[in-house]
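Here the complex is missing a single protein chain, while all its other protein chains stay put.
Coming up: chain A.
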Amino acid sequence: MNSSDAVREGLIPLLPRLRRLARALAGQAADADDLVQIVLERALARAAQWRPDAALDRWVFAIARNAWRDELRARGRSQHLFAPEEAGEMAADRASAQPAQQLELAMALAALPPDHREVVALVLVEGMSYGEAAELLEVPVGTVTSRLARARATLQAHLGKEA
């Protein structure tokens, strides 16, 4: 079996997890599946670069993360759901007696930058260890833990107020 066949056959059982990761990164189902399609095409095109002693899932998840980043760069509008004026509107709304922690939670989640979002997707959704995520993202483990802590603090603070 050549490497192309090995990659192709190895990817089949990984499709559900790949789709879940893409959904966590890209959001809407159709967009996420477009991302998965790009990932599969890239993985097949680069099959010769995969070494059989490397875990195929982490290899393809890295391709997925990089493809998502490429797409964000291409869009140039990756950071925030709310345009500044919109955020202002919502802040004003919040000041006017909305049961506001809910609004804050929504805004906090939406405002997570890509650096934080991808760590949440890899560690909390996909279940990678800090070390695996650090290797995939090519950053130190301490960077993963600090990004995760900040992302989590944002989300947790608001969930905590709910409880």
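To be clear about the criterion, a contact is a pair of C-beta atoms (placed from the backbone, for glycine too) under 8 Å apart; a residue touches a chain by one contact, two chains touch by 3 or more; residues count from 1.
The rule is simple: contacts and distances are computed from a predicted model.
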Would you kindly match the missing chain to its UniProt protein name, picking from "ThiS family protein", "Signal recognition particle protein", "Molybdopterin-synthase adenylyltransferase" or "Anti-sigma factor"?
"Anti-sigma factor"
Residue touching the undisplayed chain, where the options are A:I38, A:L56 or A:V139
A:I38
Missing-chain contacts mapped onto chain A:
2, 4-5, 8-9, 11-12, 15-17, 19-20, 23-38, 40-41, 44-45, 47, 68, 71-72, 75, 77-82, 85-86, 89-90, 93-94, 98-99, 101-103, 105-110, 112, 114, 117, 120, 123-125, 129-130, 145-146, 148-149, 152-153, 155-156, 158-160, 162-163
